[in-house]
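Next up is a structure, given as structure tokens.
Missing here: one protein chain of the complex. Every other protein chain is in place.
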Amino acid sequence: MNDTATASLGIPRPALAKWLPRAEAVAIPLAALICGLVVFSLFLLTQGKSPIEFYALIYKAGFSTAFSWQNTLSRVAPLLFAGLCVALPARLGLVVIGGEGAIALGGLAAAVLGASMAGASPLIGLPIMFAGAALVGGAWIGAVGWLRIRRGVNETIASLLMAYIAIALMNHLVEGPFRDPASLNKPSTAPLTDALRVGDMPIGVEVHWGFAFGVLACVISWLLMDRTTLGFAARIAGDNIRAAQVQGLPVGKLVIGFTALGGAFAGLAGFFEVTAIHGAANASLVAGYGYTGILVAFLARHNPLAIIPVATLLAGFEASSGLIQRRMDLPDATILVMEGIVFVVILLSETLYGRLPVFNPRFWETRA
Amino acid sequence: MTDIGLWGVPLAILGGAIRVSTPFLFVSLGECLTERSGRINLGLEGTLVFGAMTGYAVAYQSGSPWLGVLAAALAGAVFGLFHGWICKFRGVNDIAIGIAMMLLGMGLAFYFGKPFIQPVAPDLPAIPLGWWSDIPQVQAALQVNALFIVGGLLALALHWMFRATRIGLTIRVVGDSTDAARAIGLNPDTVRLLATAAGGALAGIGGAYLSLYYPGSWNEGISSGQGLMAVALVIFARWNPINCFWAALLFGGAGALGPALQSVGVSSGYYLFFAAPYVLTLALLILTSSPDKALHGAPGELSITK
Partner (left out) sequence: MKPSLSLTRRHFLGTAAAFGGAAVAPSLLPGQAHAAGSLTVGFIYVGPKDDFGYNQAHAEGAAAVKAMDGVTVIEEENVPETNDVQNTMQSMINFDGAALLFPTSFGYYNPHILELAPKFPDVRFEHCGGLWGADDPKNAGSYFGYIGMGQYLNGIAAGHATKSKKIGFVAAKPIPQVLNNINSFLLGARAVDPSITCQVIFTGEWSLAVKEAEATNALADQGCDVITCHVDGPKVVAETAAARGAYICGYHADQSPLAPEMYLTGAEWNWAGVYTDMVTKFMAGEPIDNFVRGGLADGFIKMSPLGPAVSDAARNQFEATKAEIMKGGFAAIKGPLKDNKGNMIAAEGEAFVESDVALESMGYLVEGVIGSTS
């Protein structure tokens, strides 16, 4: 066998080195997804229910018609943002689990700013609300990073505690100082004017702009992480803080910057919930997206691009929950069981990376 | 009933600390054990909820709440074994598996728990430690569940175990360095498997306390994140079982502040009072942390603190 640029089957070696890892990153989770669904099928069979019917309903409710896609995609936006809030700090080795709080406060900030600019044109009002939500969310999670660097406070517990504090603060402000007196039985901030609402994208189904911005946020984050020196520095710091410090990397600034950026994205989830869905801030902002985001980020292995398909898959599962309840007479928790099983199997499959000979360039060479 | 006025507040905090802290205590002791072996199981919230459901269901079917506790512990141990077994594989992230298993635990608990939302299961009995007082409120506050006492003793026992026993030493060595453990002939995977299983069992008991004693009923909102919070409290407690006990007491007591203040007429800003446990814990955490000894007491192999 010669050692030049070409390997067997006419595929150049650099191409193999480039594409095999990518194929691996797609094939392993997909195979694991299928395995997970098979395992869940066994569970369904013990319950006397048909797996084929079940999966057909998921397809029908989540992915078949235009409405199915609307049902799925309209659930994706907050998961993208919440996932980024976990994934970005995770690249630095930080486990931030408090995105829920930044969503609540970001949404509140957008609503309060919007209510104070009732007559404003959307061109002025929306950017200010957008920036306000991002700033508040960024400051809240950035503070977690700051506490970590300056005071050595563990970010996992700090972010969780601060999430509960943020939600209490939001509830207090919504029922107290910022309450619209006309919001009688559901205390809310003053309703936004129609001009300050974010509408649906012109794609034929009702999915608001949060989806496009969420996808954009994932792409930007990926570029930042994989294509800039800043991202490179962050990954070094994530692998080994000491080494990063020895190399003179500004670890403190990186930690604060990336936690703040993640928080800003979580704040934007709140912005879109308020401007596109609720039209005001109220207790409905606390819907658990922040916690689902943790799962999304870990399933995506903290890769911002992978967050998009993972969030979409999860949204599709959630979208089908209703139809499954109604058609198969299964409890609403069935989807939770399926998600649990499927995700455990997918995460377990991570052990296969680098172990399957088929994804090793040598496998193809020895065939020559 | 005697009118105790403002004395109701400290009494409620004491009573609340005893009543509310037990799930935190069991879950955090369990997680402490797991984390000292170098693994983190973030999924104990799911174990707690599944334990709550199993405990309630078995107590209802059998008529014996203690059988329910046992079943919850067994169910928790199964979850722990599963987590421990999966995390043995190279490249599997223990935090991520924990989160997925949290989902699985809650899903299974809600799925199988539907028929048990309505029935009433027998509660665990309480020990009246307030017999010496004539004041009914004091008697009520000192209605102590045996599990609380067991939890306190367990904290002491674990502390002693880590300090002075061979098992404790083994767990600590494995937790501090996988390589060192292997070098002296220990099997880190087995130690972690058992530590995670034991941790799961304790979390299951914590859940059974919720459904079988306080608040003493099964429904899908029975846990308001106690399991997740308790896992975080372990970091706050610096991986020390005795500190876990105090942290759980602090958390339970501070949680009683909101309702107690309202009961004596202080009710404006009640959301902020309800946030007291979180604010207090965060403040203490910030005060007791310092950048130099950031993770004093942290097991060296713990992924969350590396």
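Letters A and B name the chains as they come in the text, with residue numbers starting at 1 for each one.
The rule we apply is simple: a contact is a pair of C-beta atoms (placed from the backbone, for glycine too) under 8 Å apart; a residue touches a chain by one contact, two chains touch by 3 or more.
Since we're looking at a predicted model, the values are computed, not measured.
For the chain excluded from display, the touched partners among the shown chains of the whole complex are A, B. Interface note for the absent chain: among A:Leu16, A:Ala87 or A:Ala319, the touching residue is A:Ala319. Contact with the chain not shown here comes from a single listed residue; of A:Leu16, A:Ala32 or A:Leu57, that residue is A:Leu57. Within the full complex, the residue among A:Asn171, A:Thr189, A:Asn303 or A:Ser349 touching the omitted chain is A:Asn171. For chain B, the residues in touch with the chain missing from this view are 1-4, 8, 11-12, 15-16, 19-20, 57, 61, 114-120, 123, 137, 140-141, 210, 214-217, 219-222, 224, 226, 255-256, 258-260, 262-265, 267-271, 274.
If you put the missing chain back, the residues of chain A touching it would be 44-53, 56-57, 60-61, 65, 67, 70-71, 74-75, 171, 175-176, 184-187, 273, 277-279, 282, 284, 287, 318-319, 322-323, 325-328, 332.
Here is the rule we use: only the chains that are shown with their structure count from here on.
The distance from the centre of chain A to the centre of chain B, each centre being the mean of the chain's C-alpha atoms, comes to 28 Å. By the touch criterion given at the top, residues 93, 95, 97, 147, 149-154, 156-158, 160-162, 164-165, 168-169, 171-172, 175-176, 294-295, 298-299, 331-341, 343-344, 347-348, 350-354 of chain A touch chain B in their complex. For chain B in complex with chain A, the touching residues are 46, 86, 89-93, 95-97, 99-101, 103-111, 114, 225, 228-229, 232-233, 235-236, 269, 271-272, 274-275, 278-279, 281-282, 285-286, 289-295, 304-306.
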